[in-house]
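Here's the structure we're looking at; comments come further down.
Presenting subunit A:
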Amino acid sequence: MTAVTVVFAAMGLVALVSAFLVVTSDQIIHAALWLVVTLGAVAGLYVLLAAELVAWVQVLIYMGSVVVLLLFALMLTRTPTGPGSATVTRNQPLATVVAGATTVALGAVMWAGFGGEVIDEDEVRVGTAARLGDAIFRTWVLPFEVLSVVLLAALVGAIVLTRRGER
Partner candidate 1 sequence: MNRRYSASAVGITAVMAVCAAVVAFPRLGDDTGPYGLPAGRTTTLVDGGDLLGVSVTFYVDHLSAVMLLLAATVGLLVQVYSVAYLAGDARYRSYTTIIQLFLVAMATVVVADNLWLLVVGWEVMGLCSYLLISHHWELAPARAGAVKAFLLTRIGDLGLLVAVFAIGQTFGTYEISEVLTAMASPDAPEGLTAIGLLLVVAVIGKSAQFPLHTWLADAMPGPTPISALIHAATMVAAGVFLVARLYPVLAESAVTMTVLAVVACVTMLLAALLALTSGDLKRVLAWSTVSQLAYMFAALSVGGYDAGIDHLLSHGAFKALLFLVAGSVAHAIGSTALRDMGGLRVAMPLTFLTGTIGFAALAGVVPTVGFFSKDAVLESAWHAIGHDAPVAPLVAVVVLVVGLVTAAVTVVYSFRAWSMTFVGHGAPARASVAVHEAPPLMVGPLVVLAAATLLLSLAMPFDLLMGLVTTAIVVAAGWLAWRTMSAGRDPASLLGPAQPAFTRELDWDLGYAGAGVVARRAGDLVTATDRDVIGFYPRAAAATSVWLSRVLARAQSGNAQTYVTVLAAGALLTTLLVVVR
Partner candidate 2 sequence: MNGLVVALALPAVAALLLVVLRDMLTDRLAAWAGVGVSVVVAMLLLVTWVGGDGDGYVAEVDLVWVRSLDLHLHLGMDGISFPLLLMTALVTALVCWALVDDPPRGDNATPGLVGLLMVVLTASIGVFAALDLVLFFVFFELALIPMWFVIARWGDPHDPVGRRTAATRFLLYTVVGSALMLVGFVTVWALAGTVQIPELAALGAQLDGGWALFAACMIALGLAVKTPVWPLHLWLPDAHAKAPTVGSVLLAAVFLKLGTYGLLRVFVAVLPGPARDLAPWLGLLGVVGIVVASLACLRQADLKRLIAYSSVGHMGFVVLGIATLTEIGIAAAVFASVAHGVVTALLFFNAGSLKRRFGTAEISVLGRGMYARMPALAVVLAFASVASLGLPGLAGFWGEMMALRGTYEAAAGADGAGLGEALAAVLLVGALLGVLLTSAYFLRVLRRTLQGVPTPHDADTDLAGSERGIAIVLVVAVLVLGLVPGLVMGVVEPSIPAILGGAR
């Protein structure tokens, strides 16, 4: 049980608990804020898994822009954000069952597949920005270009959708 494992387990626990709170809180704002905690914990996990660039990108983009955008949207739409604003539909019991079953099943599959594997500390290749940049712009350059087109389309879509009037 190396130190990395212990910290990793703690950080994982934090992520899971905060995710649980995101899902069960009855106020949207609380849910959004707990999401921030979850994303932070996951970023930490990335660091522990020696994926530095991904961790920072996670923190920078995911927590920085996505959650902020989420909060802006909530405020702009003046939706009721008080207690009881994020209730549950009739579908909740069925949803619990399905979600639970999926989690257990995935876990079992993972366990069956990779139960005993161990990440070998010394072999780990740290995911520095240089290596990542090299990998993306040499092997993954096509998906990268496609991704830019997708982002552009999403941008235009969002603008068109939210334009007011003269429908």
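Basis for inclusion: all candidates are chains of the complex that A comes from, given by their letters.
Following the convention adopted for this analysis, a contact is a pair of C-beta atoms (placed from the backbone, for glycine too) under 8 Å apart; a residue touches a chain by one contact, two chains touch by 3 or more; residues count from 1.
What you see is a predicted model, and the numbers here were worked out from it, not measured in a lab.
Touch, as defined above, links subunit A to just one of 1 or 2 in this complex, and that is 1. On the side of subunit A, the complex with candidate 1 involves touching residues 89, 91, 94-95, 98-99, 101-102, 105, 109, 112.
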